[in-house]
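The complex is shown incomplete by one protein chain, all other protein chains being positioned as in the whole.
Just so it is clear, A and B label the chains in written order, and each chain counts residues from 1 on its own.
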Amino acid sequence: MSTVSTEINKKKYILALDAGGTMTDTVLVQEDGSFKVGKSLTNRKDEPKSYLESVDDAAKVIGKNSSEIHENTSVAIYAGTGMLNTLLTGSGSEAGLIVTKGFEDIAIIEGGLSYLGQPQQDMLHNQLHEHTQPLMDRKNVYGVLERVCGGTPYMDKHVAAGEILIPLYEPHVIEATNKLLDSGVEVIGILFINCYINPIHEQRAKEIAEKVITERGVDVPVVLSYDTAPVMKENNRLKSLLLQCTSAEHARRSLLSVEQAAKKDGYDGQLLTLLSYGGAVNISYPRLYETVISGPIGGMMGGQILSKKLDLDKVLCCDMGGTSFDVGLILDQQIPIRKDPEFAKHRLALPMVALDSVGSGAGSDVWLDKYDRLHVGPGSAGSDVGICFRYDKLTVTDVNVAMGYVDPEYFLGGKVTLDRDKAYKALEEGIAKPLGISVYEAGKGILEVVNTQMKEAAATMILAKGYNPAEFTVLVYGGAGPVHMWGFTEGLDVADIITIPYAAAFSAFGAACAEYMHRYHKGFVTAIPLDETEKRKQAIGNQITECFDELEAKARQELADEGADISQISFTYGMYARYIGQLESFDTALDIKNSGDAKDVDYLIESFENMYTKIYPEGARFPDGGYAITELYIKAVIPKAMPVLKKHTLCDAKPNKSAYVHSRQVNHKGEFHDFKVWQMSELKAGNVIYGPSIIRDPMTTLVIPPEKRIEIDEYMVLHYR
Amino acid sequence: MAQVKKQIVEQLVSGDISRDESRNLLKMDPKDPERFWTYLEVLQERVSWKDKILLRISDHLYVVKKEETGERLVKCDCGHELGDYRANWKTSTNIRIRETKEQINKVYYPESAAPEPEWNEVREFFCPTCSSQLAVEVVPPGYPLIFEFLPDLDRFYRDFLGRPLDDENDSWYENHTDNRTGQWL
Partner (left out) sequence: MVAALKGTTGTDSNKKTIAYKISKRDELTESTGHYWGIKEFTLKRADPMKFERFYSRLQSACMAAREISRYVAASPGGREMGEAVWGLATAEGDSVALSEGFVSHSAAFPYGIKFMIENGYEDNPGFNDADVYVSDDGFSCGAPHPGDTYTYVPIVRDGQVVSWACAVNHIMEVGAPQAGSWAMFAVDTFMDGFVCPPTRTGENLKQYAWWDEMWKRRTRAGTMNILDDKMRLAGCAMILKSVHEIIDEFGVDYYIQASKEVIEESRRVVKDNINNWMVPGTYEQSSFRTCLYKGLQKIWAHADKDSLIHIYMKSTIDGDGRIHADMEGSSKWDYHAFNAFPGGHKVAMMMGLAGALGYNSKFTSGGNYMVSSNLPEGCIYNPGTHVAAHGNGWAQMLMVTLQGYNMLTRAQFMRGYMEESFAVCGPWDAMQGEGVLDDGTPYGYTQFELLGASAQGAYAYRDGESAVWFVASQLCNMGNSEEFEQLVPPLFHLGRKLEPGYCGYGKFRSGMGLSTVQWVNEPGQRLTASRAGSSCAIIPELAVGLMGAYPTPGATVAVAQQTNLQELFKKGISPSTLNELVELHEEGTLKAETLKIWKSDAQDTKLEQDDLWCQQAGSGGGWGDPLERDPALVEKDANDGMINISFVEEMHGVVLIEVSKAIYKVDIAATQEKRKELREQRKSESIPFKDWYLKHREERVLKMDMLEPIVEMLRSATSFSAYNKHYRGFWHLPNDFEI
């Protein structure tokens, strides 16, 4: 059957799992869209095991076991760790590489990049600059003579883009393939300079290589950079190619094993996994390297669903977990993506959900250096929480415990008891005394610093896109999100601040919300001078339309191969454009119905100008030189089963007595207040909770300071006001 | 404050420290204040002679305190002494000059990258006893020796390390190189 059924009712459940570094979260979505949460310890050696445990844990909540769930599951989505593992452990396939002659060292030079993933302190420390462990052995690289022209902004005044300058010297390809097979590579990648404009040499080289491979009766796949990431910048393209070559098949194997386990357990659909740019695909997807990072984006996709449900155009997602604080935007209910993200110290050519991270989370170390300067992170307690549990350093959570925000008796619903006195002492000895201030002043100050860092990251994310924060709704989630919400949103002049009862498992929930979606990018070169003739404009418009049609055809083909019902495809379009002379192109979403509408070049330019002036001051515009369009892309979406956010009838503002737990002394901003404590599960749509209050839940704590309140709407979304 | 194990310092000195260990040292902030003393301890153990090392000035050379005479000499780890540290120790070495294309091309590769004769001479300074190559200068002919470093030991031990030397004297921080070359004329 097709994975991507649209009738939720045929099967009862949606399963979504997010396998993080330590925990594998399951969200089990039921018919009515409500859902239960399950957990297991991630087992990197045996993912099927932790998969089943986690599903079973969720099943128990509704008195079932995993196979009873699987038998009635419409879609199972799994964000695995296989890709990341192979990348970090270098346990990937032995890859061979054929490149344009003269570029044989590209894999070790990697454009000279040696500072990726470093904090500024390390960047400034030159002795810490070093290359990332190459993804392959330099010995397995061979050059073949060939050259293709990449074109210039001078367009037809010089050699045209894509023109063959030096024909492919085929004997080199044969020789290279043989040598690579001799050295026993498991896969061969091919990357030629400027192939993104004209792939003919790469494609021909593949034919030749495959001929040699067949003649030698071996089975070694040949992968082209053009098929992997047909975009400009050879260094980034190479990383994507090598990632696909070395890790994709490994990841596919581990996902297959999970799929088999699920099927054995009664599931009769295909396992889906998450793409780095959002969206789900099944595991026969050709460019599986695009799933390299998937965990953190789950929440973004959940945010997308929420933004649609609540009809919000501009949402800022804030995910505060144990080790980091991630922020991302959802604009017009779409998730913006980044084209050359940095990941595990590699810069890839890969569309990836645009997320910014600050390295401070609830588990981050808090310490003073010898100049009495306060530092938060980079060290982190991870699952050891802090001194109040089983870690040896003071953490942000310790501060929250010491101040009284977090109830030591009710951590993980009381499964774990925290030691508040230890936290208090550590805060006193480590921070308060050296600075000569009181413990609560110190705690207040630390939270101010942490919250400010996060607020800066959040604000920058919005301002960087040139938007006005006042138009944004801030969506807060992650285990520690609700604890700090009051702090990092303070003074942030935004439209609304919301969170959800299931904030801690929101990423897994998001995975369940993933669209079945593919993206296709293609490099494209055209210049549109100000005085461009109508005739030329028509020609350009036609070329663009053709290119979109080409991408659509590819999408239909691949989706069909994956067993999708392609009658259901819907496309959206975009381009990357710049002022002529600029080096960077800017993502410009096109509000057009079909590829034909792209014929209107003036509209394309107008769309570019609108996007640009949103980001930059008038003084940064430069239409004089005309415009260049450098890349086109489409998104192909197929409807799939989605969780439904159930609409509740609104009860009155006053919560049920059963919701009230007790009251507790909390030091907020240096003063003690009596905080009322409420039970999350007992609250109803329509309830209003006034601060000073705390809403507790086994997985998180929501802090409502004095003068503030929480209003619960009909979708059980909590509005912080 | 953090301490660095002696064995790590030994690995640094012998050059077989792992990349991870050296990275950890680079990331230490602040650095371990005791390092200098551990370093001296390690170095002292590696030499056969007993004179007290005051400062290591290159892979093979040390400024040492000679108890019997009270001198502060430059000493090679092989035991050869290169005289009072206040005069450029290069004046106490054996020297080999490379001045022809052929000679220079033996130490630079590829040829296209080799310094040009006439503009340069390559000066190699050897320890007269163990023949270790102690320094290389590539300079125009007629150029004076380069005195790589004249330490201000008294200030170093007093102000930087906080453990003053017992034989402090302003004259320890003087350049005596010309006096030495002067004796040869």
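Just so we're on the same page, a residue touches a chain if its C-beta (ideal position, glycine included) is under 8 Å from a C-beta of that chain, and two chains touch if they have at least 3 such contacts.
This is a predicted model, so every value here is computed, not measured.
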Full-complex contact with the absent chain, from A:202, A:234, A:265 or A:290
A:234
Go through chain A and note every residue touching the omitted chain.
101-106, 108-109, 111-115, 120-127, 129-131, 138-139, 143, 145, 147, 149-154, 157-159, 165-167, 169, 171-172, 193-194, 196, 232-236, 371-374, 435, 437, 444-446, 448-449, 452-453, 456, 460, 463-464, 579-584, 586, 615-622, 624-625
Absent-chain interface residues of chain B come out as 9, 11-13, 15-17, 19, 22, 25-26, 29-31, 33, 35-36, 38-40, 55-60, 90-97, 106-116, 118-120, 122, 124-126, 128, 131-153, 155-156, 158-160, 173, 175, 177-178, 181-182, 184-185
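To be clear about the criterion, only the chains that are shown with their structure count from here on.
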Once you find the CA centre of chain A and the CA centre of chain B, what distance in Å lies between them?
53
So in the complex, the part of chain A that touches chain B is made up of which residues?
121-122, 125, 127-128, 369-370
Give every residue of chain B touching chain A within the complex, in rising order.
1, 23, 26-27, 29-30
